[in-house]
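Please find one structure pasted underneath; my questions will follow.
Note that this complex is displayed minus one protein chain, with the remaining chains in position.
Then we have chain A:
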Amino acid sequence: MFHPTLSSQEVARRGKELYQKSIRAKVETRENIGKIISINVETGDYEIGDDLVETSLRLRSKQTDAALWGERIGFDAVYAVGGTLLRTAQ
């Protein structure tokens, strides 16, 4: 079974930075708000869709051992577990 070489914290740090600096401005469009984006934090490649499993497996089909970070476009988290997702898009 595949295990990422980067730590979870490092994947998250790189993923957030990549999203904010180079991906967000391109993908944060009205039709994408609320959709899921999975990002390969090593290559910057990404996939957008409605389902986290689908977008992640699409990336993994290109690179089996990809270190992936996920975001919900325009929100501060992918899922609320008792909390509330905060809209971050303008």
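Observations
FYI, contacts are C-beta pairs under 8 Å (C-beta built on N, C-alpha and C of every residue); 3 or more make two chains touch, one makes a residue touch a chain; residues count from 1.
In the analysis below, contacts and distances are computed from a predicted model.
The UniProt record for the undisplayed chain lists the protein name "Clan AA aspartic protease", from the options "ABC transporter permease subunit", "Chemotaxis protein CheA", "Ferredoxin--NAD(+) reductase" or "Clan AA aspartic protease". Along chain A, the points of touch with the absent chain fall at residues 1-4, 8-9, 11-12, 15, 38, 52-53, 56-57, 60, 68-71, 76-86.
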